[in-house]
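The structure is given below, and queries will be raised subsequently.
Every protein chain but one is kept in place in this view of the complex.
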Amino acid sequence: MSNSTFTASPFLGKTFGVTVANVTKKFGRTTVLKDVSLEVKPGEIFCIMGPSGSGKTVLLKHIAGLEIPTSGEVRIGDFDAADPETRNKVHLALVFQAGALFNSLSVYDNLALYPREHRECNEAGIRERVMHALSILSLEKAANKFPSDLSGGMKKRVAIARALVMEPQLLLYDEPTSELDPVMSATLTEIIATLREQTAVTSIVVTHDRDLAFAIADRVAFVMDGKIRGVGRPADFKNPTDPVIANFLNPVIDLKNPRFKQLENSHE
Amino acid sequence: MNYLTIIIGHIGGTLLLLVRSLKFLPTLPRQFARFMEQCYLIGYTSLPIVTILSFFIGSVLALQSGYSMENFGAKQFIGTLVGLTMARELGPVMVAILIAGRVGSAITAELASMKVYQEIDALTTMNIPPERMLVLPRLAAIVVMMPVLAIIANLCGWYGGALVCQYTHSISVDSEAYFTALKAYMKRSDVTDGLIKAEVFGFVIILVCCYIGLNTRGGPREIGASVTKAVVTSLILILVLDYFVTKALLMS
Partner (left out) sequence: MNNTSQSIRVGLFFLLGLALAWITFESLNGGRLFKKPGYTLVAGFANLKGLKTGDEVRMAGVKVGAVGITRLAGHRVEAVIDVEPGVQIPTDAVASVEQSSLLGSNYLGVTFGTPGGPLLKDGDEIKTKPTVDMSEVISQLGNLGSKLEQVVGDIGKSMGGGGGENGNIFQRLDKLVTDNGPKLTATISNLEDITAKIKNGDGTFGKLVNDPKLHDELLASVGEIKLAAADARTFMSDTKGIVADVKSGKGALGVLLYDQSTADNLKMSVANVRSVSDKIAKGEGTLGRLLADDGLYKDAQATLKKADRALDGLGEQGPITAVGVVANALF
């Protein structure tokens, strides 16, 4: 993939900021989010980082309106994210971690579903939009394949292409580079950055990929154990003062860690 | 939360699903292709099994009643018995059970896997309500297809009974006498009552299976659990509803 083939589709000019205000989320007795507050400015790439199980994906689902906060509020621009009506007003696209492609539909139909359902244009117009999105991610050859025939990386690219067809005003990525090889990770990183550059769409990226976050993010938030541990520009975290964040970003690989003593012994 | 609350919650959830789906009824004409696909899956592909099953149910019914009615010298009423039983009871109930097992389970499995693999979430973020795209075409298809399947089941059962009566040595009631007896005591309302029952069963099965599928939480393991739950719930509902619908139809 090279940038020369890369031109953005005619996105709607408007984009939205996101405000997360004192959101707490409980699943039964476990509290996943504890009084989380964030401010994402329109047009910026905002990365949410944190270890697995810290609640960052749940936070993203709140922004997408798929989860309703136990207390607190998420606002997209002036709209409440939890209100189904908001989706009529904001074109919001979420790139799922596993792609979440429709298995019963071909790649082409996966992409065409949104414009068809919303009757945004005729079949010829839809075809143009779909093929354009596919070409951005060099997926033209996969158009008639089914999701089950695709590799993990291909599925992610198709998922991003499907998000592009929606001409989003707010783009959410859930672990876009997980399970990908380093080259593909780099490509996706380029794509996210270029998309924002060309369309100025607000992008929120949930990831634990340090390289991705530091390469593209305007700002980074660290979520640890359901709480915001720190927010700032990537440069602020080059030499983090917080030991927890420091350990997350630069984990020390200590083969002599006493924790593994038992393991060693058992091998003897 | 006790079981009663959970059950009431599920009833409410199912009814809400119904209301939300019916709200999209005006979009049905432009979902015609999807509706046709569901008609094909629910109706057309169920035809062979419905035919075979109802044929043998009619046959067995004739065989058993022939055996027991011989004692009363009432063999000439086998046609009446098979006809009424198939039309009023066994036809609709067996078709409903088949639909629950064959179509209901498939619907639950499909929707549950879509839910587990976040396809439902993807639809929601794409502002395509799953009720509109996934539930409504299925409900519409079952409404159209269920009476067709039920009437086919009735006729297959009747002919199965007729064949058995004619060619079983111990019964030997010829098919003309069989159908005369069948017609003599059957009214049109017996058949329409059966069709109404089938319609109610089919609708409830599909609705419940959609609800359970869409409310699956967790991983792939829960898909199987949901399918089991959907089929068991459907079967219970068929037989419980059977009682009440029959009672209502007999009173009216």
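Letters A and B mark the chains in the order given here, with residues in each chain numbered from 1 onward.
Here is the rule we use: contacts are C-beta pairs under 8 Å (C-beta built on N, C-alpha and C of every residue); 3 or more make two chains touch, one makes a residue touch a chain.
Everything numeric here is computed off the predicted structure, so don't read it as measured data.
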Item to check | Chain not shown, its touching partners among those shown | outcome: B
Checklist entry - Of B:Ile49, B:Ala106, B:Leu155 or B:Leu249, which residue touches the hidden chain? => result B:Leu155
Checklist entry - Which residue from B:Ile7, B:Leu25, B:Ile52 or B:Ala184 sits in contact with the chain not drawn here? => result B:Ala184
Next on the checklist: Among B:Leu47, B:Ala225 or B:Leu239, exactly one should touch the missing chain; which is it?
Outcome noted: B:Leu47
Checklist entry - Of B:Glu37, B:Glu222 or B:Asp242, which one is in contact with the hidden chain? => result B:Glu37
Checklist entry - Of the residues in chain B, which ones touch the absent chain? => result 33, 36-37, 39-40, 43-44, 47, 74, 76, 144-145, 147-149, 151-152, 154-155, 183-184, 186-188, 190-191, 195
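Rule of thumb we're sticking to: only the chains that are shown with their structure count from here on.
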Checklist entry - chain A touches which residues of chain B in the complex? => result 30, 110, 113-114, 117-119, 121-122, 124-128, 133
Checklist entry - Which part of chain A faces chain B closely enough to touch in the complex? => result 61, 64-66, 87-88, 92-94, 96, 98, 100-104, 113-114, 117-119, 166
